[in-house]
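What follows is a single structure, written as structure tokens, with notes after it.
The complex appears here minus one protein chain, its other protein chains still in place.
Going in written order, the chains are labelled A and B, and every chain counts its residues from 1.
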Amino acid sequence: MDTVTVINALVSGLLTGLVYGLSALGLSVIFGVIRIVNFAHGELMVVGMFLALMLFRWFGLDPLWSVPICAALLFCVGYALQHFVVRRVSYLPDHMQFLLLAGIAIMIVSGCLVIFGPDAQGVQLDYALDSFAIGNLIVDKVRVYAAIAAIVVASLLLLFFKYSATGRAIRACADNYLGARVVGLNVDRLYALTFGIGAACIGAAGCIILLLVQVHPYLAPAYTLLAFVVVIVGGMGSLFGALLGGIMIGVSEELASVVLQPSLKTAFSFGLLIVVLLLRPQGLLGRVVR
Amino acid sequence: MSDLTIAGRAALIALVVALLALPWIASGYILSVSIICLYLAYMGQAWNLMLGFAGLLSIGHALFVGLGAYASGFLFTKWGVPPVIGVAAAVAIAMLMGAIIGYLGFRFAISGVYFALLTIAFSEFVRILLDHAKFLGGTEGLFLPVTQASRRGVDLLNLRGWTEMYYYVILVLAAGAFLLCRALLHGRIGYYWRAIRDNPEAAAAVGVDIFRFRMFAVLLSSGMAGVAGVFYAFYYNNLFPEQVLGIERSIEITLAPIVGGVGTLFGPIFGAFVLTPLGELLTDFISHLKGWGIIGKDVKVDGVKLMFWGFTVALIVLLKPTGLWPWVCQRLHLVKPPGQRGS
Partner (left out) sequence: MIIGCYDSGITSAVAQVCEAKSIPLVVNVAAAPQITDGRFKTVFRNFPTGPMIASDAFLLQKEVYAIAGKAPKSAVLLHANDTFGTTQKDASVNLIGKFDMPYKFADVISYDPAARDLSAEVRKAKGSNAELLWIITRLNDAIMIVQEMVKQRWVPMGIVSTGPGPYDDPFLKQLGKLSDDIINMVPWFDPNKPMSKAMIAAWAKKFPDRTLNTSVSHSFEATLIALDAYKRAGSAEPAKLIEALQKTNIAENVTVGPAITFNEKGQNVKTRNSAIQNRGGKLVSVAPKEAAVGKPIWPMRPWNARG
């Protein structure tokens, strides 16, 4: 294959990867702080996607403008989930937490099935088929917008965690649970906030992904797995890691398609996951927390 | 038996009699459902070994079933190797895979969630490889030869015969699994396993070889799943990677034991007996709801059924995390309290 194809593939992978990274940010935030593995991740994202779809159908709202709305709505969902449900099982062993979230995930998927039906649905945007041409490089317009949106949201999140008081409080809980309680932080409320923020991230990512992909209820598990692969490769609990992991997976999927067969690209991602789990389970930028 | 109260013994005998007599009194439909029920009970026992006894959560167990199914199916289709011999290959390959995953898990000290993700990754990886494996049918599927004589008579060597035959085969497997686990659990290995599960550091301090006993659990678990794969292949006679190794299959395997009670002996069986009929009843109930106009006609049955399912599972986790079976045992006084056992 020629250089032009490869370069086009790399650019496309980079852009898509940024969106993957945004989706994984939600997972990383939740796990990094609360130490809960959110198996309903993909399902929450599908809810965000359907919300954006509805907003588009009823108000003609471009998904990019729906991002704040979806983020806010999913924040509430996440907050409620942590506060009323997840909090009660934090003392239970891993497999019970997994099962609870899996049960919730199943409920969400079935709810979507009943309300929206099993068929794939998408938004029809005017600029959906446009592309920028820079010499031999042809870049999909929608992908560029999506990547920019992902960067904006991710930056807001990073700024929040770095500079705001609540952000620092949340990081304190993650670094030292006991110390945080000793100092008097309301850990329960902060955990609920964290889950809400993570869910908001997922919602935003869902809106953005709707630009690129059609939504249907069974899309969820694939995205849950994808987010896990990204977060593990990039590093659980590291925000930059999630973005970096996203880019790596995005690019490797593209390259695997070009060099091998496109039907093997998911296998390649899983292979990468296995290798990372074995050699460096904390991921590229993660901290070794056991 | 010594652990059971009189009520418990009566219940057990009633159960055994009912299971043995089922094919004579039940319709073809109930027979098929019972086969699925017993299959899940068997698989639940196998899976339970890894989590309940070795402390490893596996969400990719369908991988071992798939390997067993494809191995024995391929040998039968290509070279006419009967399943009674093919099962050896199936178990060997499944165990090999289990050994690889187990070894990697221990060597690199991966546990908990990370281990679960490792099992998912391996399962999906192999599934996609199988999709591309032409000699095993790939996405077109592997079809075991079926003739008009295949569903008649009783041919145990080739696993061909009446549906009733399949029922007894899986019944024997499920009962055998139960007895095997019981024997192991009550023996020395059982004590080592429980020590490792409850407090690995203390166990190591006392001199228990953690690696060896955990690996044993993993190998046994994967091997048993491999046998299930052979049954699957010869009962359904067609194998598609997505159907056999899909992640839905893996999750399905975990439902019965978790609902019944992880780490208990009878939990997986109880869980299977509760969930399978529940699923069928739900489908029935939903069609009735449609008939009475409570639900719209074009609402898909699948969606509503899944919703009840997820709800039930979440409810059980919130209210009865140790599983339903211990609770049922207590309420119905089926088991003697710890102080009175050992007669």
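Points to keep in mind about this one:
The rule is simple: contacts are C-beta pairs under 8 Å (C-beta built on N, C-alpha and C of every residue); 3 or more make two chains touch, one makes a residue touch a chain.
Fair warning: this is a prediction, and the values are worked out from it, not measured in the lab.
Although it is left out of the displayed model, the omitted chain contacts the following shown chains in the full complex: A, B. Between the chain not shown and the residues B:103, B:143 or B:191, the one that touches is B:143. Think of the hidden chain as still there; on subunit A it touches residues 1-2, 4-5, 8-9, 12, 16, 120, 124, 128-131, 133, 138, 140, 212-214, 219, 222, 253-254, 257-258, 261-263, 265-266. Touch with the hidden chain on the side of subunit B covers residues 131-132, 138-141, 143, 145-148, 150-151, 237-238, 240.
Assume only the chains that are shown with their structure count from here on.
For the pair subunit A and subunit B, the distance between C-alpha centroids works out to 32 Å. Taken in their complex, subunit A has these residues touching subunit B: 37, 85, 88-89, 92, 94-96, 98-100, 102-111, 113-114, 117-118, 217, 221, 225, 228-229, 232, 261, 263-264, 266-267, 270-271, 273-274, 277-279, 281. On the side of subunit B, the complex with subunit A involves touching residues 51, 57, 59, 104, 108, 110, 112-114, 116-118, 120-122, 124-125, 128-129, 131-132, 247, 251, 254, 258, 262, 299-300, 302-307, 309-314, 317-318, 321.
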